[in-house]
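One chain of protein is taken out of this complex; the other chains stay put.
So, subunit A:
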Amino acid sequence: MTDTINIYVEQDNGERIALEAPTDMGLSVMEVLKANEFDVQAVCGGMAICATCHVEVLQSGELPEMNDDEAYMLETLPHATESSRLSCQLRVNPELDGLVVRIMPEA
């Protein structure tokens, strides 16, 4: 299969867990995290209104630009960092191969 990429989730102990994600299903990173049973609530289901899928991007290639909804949401979060993203807004595509994220705690 050529149309899968690897996404890594860094744990608190520094260990990185590799996830395979198909690029042809229109999935978001949030959906991949949920499918792999990570503790991501994603209460709103991907509308960028709850921030319960907040991740910190530790390593990546070119990421898609943030839309206004995501930017506003991140702006309101007390503990967001410069590399924070809402994983529901990151579509799985070949450019995301090798992405490393840390799941941020809910404030």
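By definition in this document, a residue touches a chain if its C-beta (ideal position, glycine included) is under 8 Å from a C-beta of that chain, and two chains touch if they have at least 3 such contacts; residues count from 1.
Rule of thumb we're sticking to: contacts and distances are computed from a predicted model.
J.: Missing chain's UniProt protein name, "Ferredoxin--NADP reductase", "Phenylacetate-CoA oxygenase subunit PaaI", "2Fe-2S iron-sulfur cluster binding domain-containing protein" or "5-methyltetrahydrofolate--homocysteine methyltransferase"?
T.: The correct option from "Ferredoxin--NADP reductase", "Phenylacetate-CoA oxygenase subunit PaaI", "2Fe-2S iron-sulfur cluster binding domain-containing protein" or "5-methyltetrahydrofolate--homocysteine methyltransferase" is "Ferredoxin--NADP reductase", the UniProt name of the unshown chain.
J.: Have a look at A:T23, A:T52 or A:Q89 and name the one touching the chain we're not showing.
T.: The missing chain is touched by A:T52.
J.: For subunit A, which residues lie in contact with the unshown chain of the complex?
T.: Residues of subunit A in touch with the missing chain: 41, 43-45, 47, 49-52, 71-73, 75-80, 105-107.
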